[in-house]
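Presenting subunit A:
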Amino acid sequence: MEILNSILPELIRIVICAVCGAVIVFGNALVMGYAERKLAGHFMLRPGPMEVGFHGIIQLVVDGLKLMGKQLVVPAKADKPLFMLAPILAFAPVFIPLLVIPFSDKLQGFDLDVGLLLILAVASINVLAILIGGWGSNNKYSLFGAFRSVAQNVAYEIPMLISLLAIVFMTNTFSLREIAAAQSPVWFVILQPLAFLIYIVAMVAETNRAPFDLPEAESELTAGFHTEYSGMSFSLFVLGEYANMFIVCSIATVFFLGGDSGIPLPYFEYSGAIWFLAKVYALMFFLVWIRWTYPRTRFDQLMNFCWKYLIPFSLVNLLITVVMVKLI
Partner candidate 1 sequence: MNVDVLEDERHHRFVLNMGPQHPSTHGVLRVLLELEGEYAMSLQPVLGYGHRCHEKIAEYKPAKSFMPNTARMDYLGALIYNHGYAQLLEKATGIEAPQRAEYIRVITSELNRIQSHLLWYGAYLLDLGAFTPIMYSFDDREHILDILEDVTGSRLTYCYYRVGGVCRDIDDKFIAGTRQFIDRLRSRFPMYEDLVNGNVILQNRLNGIGDLTPQTCARYGVTGPLLRGTGVAYDMRRAEPYSVYPEFDFEIPTETKGDCMASFLVRFREMEQSLRIIEQALDRLPEGPIMAAKVPKKLKIPAGDYNSSVEAPRGELSYYLVADGSDTPYRLKVRTPSYSNLSVVSEQCAGMLLSDVVSAMGSLDLVIPEIDR
Partner candidate 2 sequence: MDVKNVVQQWQNMATSVEEVDYSVSGYDYSVCLEGEKLSAFAGLMLNEGFYLVDLMAVHVEPAIEVVYQFAHFKTRCRVMARAFVDGKGEIPTISDIYQGANWHERETRDFHGVVFTGHPNLEPLILAEEDVDLKPLLKDEKKLKGVAAVRRVQPEPEAAKPEAVKSPEQS
């Protein structure tokens, strides 16, 4: 009984967190799926989805139902266990980072001391999912997409990490809530503009979004690693992509844009969460915006950019930060 009493609140907390996480993941996918199509439409001077519901607002629900109803096609010569595992692996880990993201000072699953490390560790599982998906499909285009994805994600994790490390040196903590709280007078985007720029670039590359969408460059590799996927297994990849976008934008918000700080709204206790989500979705809008504006880079240019510019600059930035922290 004693043990139960001490465990039960934790269990309830975990269940609630998991439910909230699922709500965020699916809700985000619905919102972003609709927003992306609608925004892309307007960038292209066309209205986007208009048929289902008012201005196509329930288009994504209908699409989701359609995808669920579709047959899962496994290519005859594919490696079936790996082929089926990949979408799950791409989708399942996205819940974990959501547990430690501080939506406001009162809304957070768990405030871990190593929150940042947890997120970065879990985020790299995505690479594995893409690799085994591409390998398991037994398709040359998929394989190419997978290879590109691994090289790209491994490379861009480095500048991403180093630019975040500069903030960690300034705040002396890995806890996301404390990092967010440390920005009460000035946001770190003003103190660390270079780190912010590097993070934004690395963030786009990490989520495999255009102009860095080389793993799924459809004019070269038809659809890259998810060429052979259909129905629900395909939509799991898409859900994973949108959730990953949400996570990297959340990290950017926590580290550079002051987390939940903002003018408190009257009569609302969780106004911080509103500000937090507003910042996250502003960043997501930015991601959508550049995706529909720029052409795709070439793979060697992408890697050169990372190894020759981003990593040296982020190291310099880190060095300057360390010196400044020591001096001040």
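Structure notes:
Everything below uses one rule, namely that a residue touches a chain if its C-beta (ideal position, glycine included) is under 8 Å from a C-beta of that chain, and two chains touch if they have at least 3 such contacts; residues count from 1.
These made the cut because all candidates are chains of the complex that A comes from, given by their letters.
Since this is a predicted model, take the numbers as computed values, not measurements.
Screening 1 or 2 for touch with subunit A: in this complex the touching candidate is 1. By the touch rule above, subunit A contacts candidate 1 in their complex via residues 40, 43-46, 140-141, 144, 210-211, 213, 217-220, 222, 291-301.
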